[in-house]
Each structure stands twice: as structure tokens, then as C-alpha cells.
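Heads up, one of the protein chains got dropped from this complex, but the rest are sitting where they should.
The block that comes next holds chain A.
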């Protein structure tokens, strides 16, 4: 009975959205990159960069919005490295991501120690308060859940809608999806595949920057080594669970957030070893995947670096010579 009460409190649902926000933002970013054909398991590192640089920016400028901006710049840097490795140098994209995740942990911990010392007094930076949407936030139950969240949660929802429209309702979105499915065809159609992939990976960086900022700047207002604690990998799982669609990834992220919010509340009710509660978010997501989703099939050209077809290269050269 007490267990069912959890679902009757608005507090559970607002915790769900709070916990899901960083996952959702990062997962949406992941969808963009993967849809364009670049495997992106470096979400974790990018979130961590966003979390640290968001904190740093907000602390230095004493302005939370400049903090959000620095967060995006910080993870953009890592995203650029990933794009360079995956698209230009054409290394194995898993290896590149693993290296970058380690690099992000190193950069953030080293800079954090270098700038803030071992003095252990955690300096706090300006953070953002919850934004109550007028009138709507006064609604019973729904108000506190949906309309009294921090600004980045709203941003996540808006970005979800925009991304969905972009991917499936615009020709640019079609091009991006084609870059991940059949880049050769796209190339023959005269679209620059490399450019699309670069932009996609960089955009992922911006999304992850927001995800990182939503960890440090929404009330926590401080940073600590490895603050992201594996959330990037959960977000990556959400991309796959959501079958590489924005809505699917967002739902997976929310499901995971709900699982986490639920386990923290169930701990106070049933006295069973808490390890079972720790497993819950993963189990719930896992079962949802098994029972409600079919086989997961990603973009066909995902993780395959794009090389211009030899024939195309020759014909391009010929046409250039012909122009002379």
C-alpha cells in the first residue's frame, strides 16, 4: 500500500524528470551523431567536460548563463576531437571514445585540482533556480511536476520536439539520416557527407554540454572529480534502447530516471539488501527493452568512416580538369 503511495505523490514524478534531464539531453545528442553515421560512446566524457566547465564558467564569471555557455564550449572541444579522430583520421570510433572519456576525466580532475587546490572547501558557483511557469505551475499535481522544473529540463523537452521535427520533417534532416544509412548515395546526390558528420558530432557536443551543465548548475552548484558517474553510458544505452529515434531515446531516459527515483523511495519501505534497489533502474530499462521493443538495428553506416568512392573521385578530378 505504502508502495503505491509513491506513485501518488508529485514528488516522485518531479524527481523522475530531474534525474532524467541530463540523460535525455545527452541521449538526444547521441542520436544526432549516430544518425549521421558516427558512433558516439564519448557522451560520458563530454558530459563531464560540460559539468566541469559549466561550473568553472559560472564560478569565474559569477553568471550561470555564461556558465552554460562555457559548458557547451568545454564539451564542444571534446566533440571536435572525436569528430577529427572519427571522420578525418578514421580511427576505430570505439577506441577514440574510450580515449576521450579518459582524457575528459584527466582534464577535469587535473584542472579542478590545479585551480581549486586540495583545500577541500568546495567553492560554490551561481546556479539556476527552478523556473515556475506562471499559472500552469499552480495547477495541482501537474504543476509541480511539469511546470516547476529548472530551465534545462524545459530545454530538453523543447530540443526533443525540435530535433524530431528536424530529423523527420526537413530535407536537412533527411540528409543527416542518409549520411548514416547510405553515405555513398548522398555523395552522388552532391551533398557533402563529411560536412554533415562534422556538424552532427559537434552538435552532440553542444547537447552534452547542456547535460553536464544540468548536473552542476541546477542547484548542486559545485563540482567533484568524476561527477558524471557513468551517466554518459546510460545515455548511450538510451540511444540504443530508443532505437536511434529522439522520442525513443527520451522515453528510455525518462524510464531510467523513474527507475532511479523509484528505487530511492522504495529503499525506505522494504528492508531488503539495497543492492537490489541499485539494480532496479537497469532492470526496468532492460525488461522494457526485452518486452516492448523489437530487435535494435542502428543506422546502416554507423561507425563506418566515409570514403569517397574511387570512381567518384576520378570523375570529380576529370570534371575539374575539364573546367580548365
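What to note about this one:
The criterion applied here is as follows: a residue touches a chain if its C-beta (ideal position, glycine included) is under 8 Å from a C-beta of that chain, and two chains touch if they have at least 3 such contacts; residues count from 1.
The working rule: contacts and distances are computed from a predicted model.
Protein name for the hidden chain, per its UniProt entry and selected from "BMP family protein", "Stage 0 sporulation protein A homolog", "Multiple sugar transport system substrate-binding protein" or "Monovalent cation/H+ antiporter subunit D": "BMP family protein". Here one chain is not drawn; of A:63, A:267 or A:303, the residue touching it is A:267.
In the complete complex, the hidden chain is touched by one of A:11, A:138, A:192 or A:307, namely A:11. For the options A:60, A:89, A:188 or A:283, the residue in contact with the chain missing from this view is A:89. Which of A:138, A:192, A:225 or A:307 touches the hidden chain is settled by the complete complex: it is A:225.
Contact residues of chain A toward the unshown chain are 9, 11-12, 15, 18-19, 81, 85, 88-89, 91, 95-96, 99-100, 102-103, 105-107, 109-110, 113, 116-122, 215, 219-222, 224-227, 229, 260-261, 264-265, 267-268, 273-274, 277-278.
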